[in-house]
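The full complex has more chains than appear here; those shown keep their coordinates.
Chain nomenclature is as follows: A and B, assigned in order of appearance, with residue numbering initiated at 1 for each chain independently.
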Amino acid sequence: MIVVMKPDATDEQIRHVLQRIEELGLKSHPIRGQYLTVVAVIGDEPEPVKQALATAEGVEKVLPVLSPYKLASREAQADRTVVRARSLEVGGAKIGVIAGPCSVETRDQIMQTAEAVREAGATALRGGAFKPRTSPYSFQGLKTKGLELLAEARERTGLAIVTEVLAPEHVPILAEFADVLQVGARNMQNFPLLEAVGESGLPVLLKRGPAATIEEFLLAAEYILKTGNTQVMLCERGIRTFEDHVRFTLPLASVPWLQEHTHLPVVVDPSHGTGRASLVTAMARAAIAAGADGLMVEVHPDPEHAWSDGFQSITPAQFRQLMHECRAIAQTLGRIL
Amino acid sequence: MIVVMKPDATDEQIRHVLQRIEELGLKSHPIRGQYLTVVAVIGDEPEPVKQALATAEGVEKVLPVLSPYKLASREAQADRTVVRARSLEVGGAKIGVIAGPCSVETRDQIMQTAEAVREAGATALRGGAFKPRTSPYSFQGLKTKGLELLAEARERTGLAIVTEVLAPEHVPILAEFADVLQVGARNMQNFPLLEAVGESGLPVLLKRGPAATIEEFLLAAEYILKTGNTQVMLCERGIRTFEDHVRFTLPLASVPWLQEHTHLPVVVDPSHGTGRASLVTAMARAAIAAGADGLMVEVHPDPEHAWSDGFQSITPAQFRQLMHECRAIAQTLGRIL
């Protein structure tokens, strides 16, 4: 950590900072420059220390030099984590593809979709049973009935089930039916939920919040990892920006950046990441080309009659084409899809 | 709702849209323009209808014309809502001021702060007992012990207690000690939590998520209002933008905009809204001048030793000065503080 003093900081203010560092159990290293003094602090950088120093008089700013996430970092683990759940494998040479409808609606709809996506090469089935909806007047999901239908679809197709959990008290029922628990973008910093899914021991798909920095994203993963659960997939699903021709802006540079800085696998969701069916295939291709370890795609047999997210769902036929194109690109990079 | 067809939409595609509107139980009104056809849809605009039409072939986009929030709108209630909790009143001529530390730390700290802010004119005490923290390695709050200290501070000062709730299962214990339940920015779209605080019957302070549009903010309030609980305060606390000299960007135009469009009172938090103690007083003044119905300010007797958020906390002396300046501005606008 580097404490940058103001150009007009007094000697007394500098002494006070040095003393505080000592009180906080760390070693300091002051450097008087031509224009101002900086103080290097040796050792860990706990949040309270950073805050204490930032608040001292005469301090302009405190610059952290260490990553605040530990378990998620490349330093903690040199090998890449591979997440496995039945048919799904994400993080190795094989690229995992999670596909299915936004919401489970009817037995027909989910069975038909499950079979179609499996045939096209998907390795897991997505489908919401407990739905977080912006408006209280929107369809809120079939709840337990939806979970039962997902389990039935798994029975039939062998696909692993990925479904979202909204509250810690739902974890037990979800854990009964699902293979992977999804934490949605709106809940990325719902800390009791992160702890509860961590403790479930199930693999977790953690979606990036639309206003979360990469560092906040990795700290959210850290909450799960800290419970001892290491089966965590990071899912880039778009951020909120000023762009108004898309629902969210899909910042694919987070894929290679995350792969440089963390051992956790990275999945990309081009459906939420664009919010327009006509852009999904191009962005799925781009995600694979950027090096993504997995895809999550909304597929619906009849998007015009979908109960939610129809505008960003593609049809089974479009999904087959998407898989075909992505497979060819994956191959050029030596990966299997 | 207006359905805008693509310039090259076929007659069949237009007929299909008209038929779908009828199937969905609504009346349509097509208008053939010089360049393209638009179809006005008469009546309500339920989300699924909007989505169904957006997904039909030949449709360029669907433009909603009604607000998706109902209970929160000015049309639903012409009179402004006044939220009351003991000493706190927000939404009338009187401006409510909620002040106190980020976290409850010790008995001394909270008692000293409570007395200082009451003397300076605050009408409620804030203080976190269950803390949402970006890093799992940061202080997570005193939990129940913190609530007991808050209740003791209320006993001593008569100030209403405002404190954050993190999960539906915490609502009962919080409700035992608090006068107002705060839903934090990270939980603005934690829908089970919104329902749980709504059902508690207690007044709620709902903070805007840092990436939430105003419409999403009002729809989150709608979740609470829909439970029958009408005592909802909206709190603007800053949004995430590219600005890096502040922690968040405080967009004060949301104050007059919300007052035009909703009957719910609007509170501003200049502490989180800037993230720098040196900017808090100026932005508190600006909030009052913009017409805010209340303020929420972090005050700590010794920010340098605070266990959290010290960098954005002001001292009791600075708070007295803030109140003095804000009072003078409130007066020029015919309001009482």
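Assorted remarks:
Everything below uses one rule, namely that contacts are C-beta pairs under 8 Å (C-beta built on N, C-alpha and C of every residue); 3 or more make two chains touch, one makes a residue touch a chain.
On a predicted model such as this, the values are computed, not experimentally measured, just so you know.
The complex in this file is a homo-oligomer whose displayed part has 2 chains and whose full count of copies is 4.
Operating definition for what follows: only the chains that are shown with their structure count from here on.
On superposing C-alpha atoms, the copy chain A sits rotated by 180° relative to chain B, to the nearest 5. Averaged C-alpha coordinates put the centre of chain A at 26 Å from the centre of chain B. Chain contact summary for the complex, chain A toward chain B: residues 20, 46-48, 51-52, 54-56, 68-70, 132-139, 166-170, 186-187, 189-193, 209-211, 216, 219, 222-223, 226, 239-240, 277, 303-311.
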